[in-house]
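This view holds just a subset of the chains, kept in their places.
A and B label the chains in the order they appear, each numbered from 1.
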Amino acid sequence: MIVTLITDFGYTDPYVGSMKGVMLGINPDVQIVDITHDVTPQNIDEAAFILKRSYSFFPEGTMHVIVVDPGVGSTRSIIGVKTDSALFLAPDNGVLKYIFYHHSVKVYQITNQDYFRDHVSHTFHGRDIFAPIAAHMSRGITLDILGQPSENYIKGELSNPVVEAEHISGEITYIDRFGNGITNIGGNLVTGLKKMQIHIKTTTVKKLSNRYIDVPLGEPLALIGSGNTLEISVHQGNAAQQIGFRVGDPITVSFE
Amino acid sequence: MIVTLITDFGYTDPYVGSMKGVMLGINPDVQIVDITHDVTPQNIDEAAFILKRSYSFFPEGTMHVIVVDPGVGSTRSIIGVKTDSALFLAPDNGVLKYIFYHHSVKVYQITNQDYFRDHVSHTFHGRDIFAPIAAHMSRGITLDILGQPSENYIKGELSNPVVEAEHISGEITYIDRFGNGITNIGGNLVTGLKKMQIHIKTTTVKKLSNRYIDVPLGEPLALIGSGNTLEISVHQGNAAQQIGFRVGDPITVSFE
């Protein structure tokens, strides 16, 4: 079974290696795929977005483990989630909000300590709970053995755009390595509009482009990105730096 | 089959994970090896160099996928390349220049959309074309099924050193993590010279060393590096910082 990892443990410390060691000790055949370990420390929204934009490309039956866990050692639960095509293991902190929004799910609180490491630290559940539980799940141990069904989990809130008569108000959800600003405005909301003006900080973009090359080098543009939402880019440049936006900044699409 | 990846997608965003998900969905047995995802965004020359310095160490039959693709969404082609020992998949932008220079090649334009993802975005061909094509190639689908032979591809230009009567003029091709300056001056051009002076910025090195320890700690030196070209280093220090050179800076070897 493929098990993907999304954590904020970074690429330097021994933490990811420890998790992999534990997993391989339980299931030597587990196929671990790193999605990223570079989530900003304790940034649940960022991890949620990275999961949203990657999980659906993996084959059916893949398990996704997310360890971005500012509440480690508190009374927060750990949850296992089953959709019709994938498994998820994460702290109960809203990091699965997009999964809950887009799928019908069965949610379990993971409570069966028989499948934890013998000694569970208060600060590193990634190694002591997530890794062994994930490895056991990859060997076929089912969620009803590992815990109890739960309705009482944190759904999390999506920041949806507001559509009004004359404009849509959204925000920058994520900024990627290239400086592209990915918004929460679905492509379907803006495709086919005859006229529009997109306002982000002091920049105005007056149309939707199809490709980066539709504008001159260094010019800002708007297009429907590879995740089917509105994105703000600069042709072979860094839009976030050039326009000066950050995650959470408002963006407006005026119909006119 | 081993498939290596060189991209500028970084280690944070969901892009590399998405590519791997697509590949594993098509070929669960593909053996993916990350060479790097940290190429400077859109820096074709850097990717070309990293490929040059790594591909030949992989076993015969390995496929190398390079996605550093500032022209994504334009009319640039995607090419599959076959040498007598390896396969390459890359945008047609010169990133394979060292391969073309050192091997006889068969080059194909990849055009068979039956092997692309169903919906191809204009901004993420890594996920929508490169990943599925690579995975199909790793399952044995041949280039003549995936496209057409092409002679009309971008060969790219190597920056070769200029050898004159009294000196060789070259440049810094790459600076590694340790601050070593790797030049385009082949080791064969300088080995065995009785006298030489190497000039880089305001620093002069008066001989070729064999090992870092041939000079005192903190002193600059020149040696034939592990890629068989002249390198400028500092013994347990960072030559690029200490001497102040950057990629593209000229270096001169005087025979005297």
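In this text, a contact is a pair of C-beta atoms (placed from the backbone, for glycine too) under 8 Å apart; a residue touches a chain by one contact, two chains touch by 3 or more.
Note that the structure is predicted; figures quoted are calculated from it, not measured.
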item: Oligomeric state of the whole complex, in copies, if 2 are shown; value: 3
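Just so we're on the same page, only the chains that are shown with their structure count from here on.
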item: In the complex with chain A, residue positions of chain B that touch it; value: 8-22, 24-25, 28, 41-42, 70-74, 121-124, 127-128
item: Residue numbers on chain A that touch chain B, as the complex places them; value: 2, 4, 11, 31, 33-39, 49-59, 62, 176-178, 210-213, 223, 225-226, 231, 233, 236, 238
